[in-house]
Each structure stands twice: as structure tokens, then as C-alpha cells.
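Handing you this structure, nothing more for now.
Of the protein chains in this complex, one is absent; all others appear in place.
Right, chain A next:
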Amino acid sequence: MHSEPILNWFTRWGRAVTRADELISLTDLTIRVPGYERPLVDGVGLSIRRGETLCVVGESGCGKSLTSLALIGLLPPALQRGVSGQLGFDGDRIALDDQRGLSRLRGRNVGMIFQEPMSSLNPAHRIGEQIAEAWRRHNPGDGQAQAVEMLRRVGIPAPERRMRDYPHQLSGGMRQRVMIAMALVNSPDLLIADEPTTALDVTIQAQILELIGSLQAGGEMGVMLITHDLGVVAEVATNVAVMYAGRVVESGPVEAIFGDPQHPYTIGLMSSVPALRGPRTRLASVPGIVPSIETMPPGCRFATRCPFAQPRCADTPPSAEIAPGHSVACHFAPLDERLAGAA
């Protein structure tokens, strides 16, 4: 089933990006909920270049999924009404409340796969038909040949026969492969993968990530991978955006985020990963919980849990670029030696 050895995969994901043109840039995405003063997602900005993988990380409920859904106009109607912001796509600018503009990107320019392969395929239709349908929507022809080819590329054995299968005849991993085939049948510029491996067995997780990597390699497709698994981030990311309570608190190249984390939340997140080597210590965690929309503090949203919080944290910290491509939204960035040592 493995099309390539695991080792190759690592180098491919991390390969040097030769074409550096920007594919998408999201600016000032804000999602307001009627009746609440502070927005659910507040001024989020992201950018992805061709061939790059951006990993969006953060705790559950930090707005990762909402951000990705807003990008393609698939938020639930109640939230969609409160969206503002801009999407730059391959040179075009689209307002994020422009449903028609965003719907033109879906399926053709942007493919998306979701967390739940078990429920994301239509149980009443054959999988071949579900893939072919995605092709037919944007291209002439019946899409049958393309569907077989995609099933083959995602590593499904005997694709011609499998075309006639219903989703319930496939395992979770196989279904996620079918989802990937469906999302990529139109060779989109961007693949959004919202925790694509969370619901799968660990061994299958690696296979699926490897598959996404191999389909991206050599092409110009950008990938936005939403995850809370820092191990995955370390392996596949080109860039990382750390989200907390609806804001991007730190973003930059993967080396900078792992090697030189600046935001207190990022630092906490990094130290919560158990180490395989070295002395066994109590696992570090970030104390407290993410504030809900009712309890959201003014200013820095991490202040309620931050060990370095000061009175001035009641003002919203601006996002400052402390190194090329490395931005942090903290009043105290870059952290001085004393504070970094204390963390």
C-alpha cells in the first residue's frame, strides 16, 4: 500500500520551495456572533504559497476549523452572516461575505477533506460516482476515467472494481483516501485538510499524511493542514500558525516556531509535548482553559492564563514581525533572556 518509503516522505514534505509566489492570503478574518461583544474569530490573517504546507495549530475551540470553513464560505448560516475579511486568491481579491465569489473556488481551486471520514461520504451513492460528480461539476466528460485514476493514485487496490463500492464497504482509512481523491480530482491550487487523521488509527494516520505529501510533491498545490498534533507539524509543515481563542498569536517558518517560540502560549504548547529521551518529568501543561465567548477578556486573550501577564496586557497586543516571516502578537516579544529562562 505504501507507494514510497517513509523516509522519502519526510524529505519531500520539507523540500525547498522554489516558487515563492503567494497562493492565498487571508486578511482580517473576523466572525461575529450577534449578542456578543467580542468576535469568535478576531482579525485572523494567514498566507500560503504554492507548494507550501501551512499547519494551523491550537487547542480545540480556538477557531482553526471556523477559519478554514470561512475560507471557502461553508460556515453554518448563523455564523456566515457575521463574517468579514478579505481573501486574496492567486491575485484576485474576494470579500469573505461574498458567497458567490467563494463558491466559485470550491471544488475547482480549493479541495477540502474533513475530520470524519466515516460520515463525510454520502452513504447512498457509489464512491466512484461521488468522485466523478466532482469532476463533472467543473469539466466536460463523465469523469469516470478520472475517478478511476484518482482512486489508483490514492492507493486503492483494484480501483475499477472499487468504483462501484458504497462507503459502508470501506474502512475509515480507505474512506479518507476516497475523500482525498474527491478533493484532488480537479487538481486544486489549495487543499484544506481539517484534522484529516484525528479519527484514524495511528498507523493509518501516517499513511494518510504520507499520501497527502506525495500528491503535493512536484506540484504547485498549497496545503493548509489543521491539526493539534505537534508531531505531525514538525514533520510536514513549511510554516506554522498558532491560534489561540480566535486569534493568530504567532506564525512563522516551522524552524522558528519550534526552535525559537516567542509567544507564551506557543512556549507552553511546545513544552506540553512529551519527550522520548531525557529524564522523565511531570508532563507540562498550560494551566487553565480557553475562555469562552462570554468570558473573553479584553486585550490579550491569553492574559488570563499567561505567567507573564502585566497590566498593559489589557490592551490588544499588535502583531510584530520579530524576524523575517516570524510574527508574534505579544507586548513582550521578543522575549528577553530572563523571561525565556523562566518559561
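Side notes on the structure shown:
As a convention for this text, a contact is a pair of C-beta atoms (placed from the backbone, for glycine too) under 8 Å apart; a residue touches a chain by one contact, two chains touch by 3 or more; residues count from 1.
FYI, contacts and distances are computed from a predicted model.
Among the names given as "2Fe-2S ferredoxin", "Carbohydrate ABC transporter membrane protein 2, CUT1 family", "Cell division protein FtsX" or "Peptide/nickel transport system permease protein", UniProt records the absent chain under the name "Peptide/nickel transport system permease protein".
One of A:81, A:137 or A:161 touches the chain omitted from the figure, and that residue is A:137. When the omitted chain is restored, the residue from A:58, A:107, A:159 or A:173 that touches it is A:107.
Of the candidate positions A:121, A:248 or A:313, contact with the unshown chain belongs to A:121. Contact with the undisplayed chain is limited, among A:96, A:183, A:200 or A:221, to A:183. Counting the whole complex, the residues of chain A in touch with the unshown chain are 72, 74, 103-108, 111-112, 114, 116, 119-125, 133-134, 137-138, 166, 168-169, 179, 182-183.
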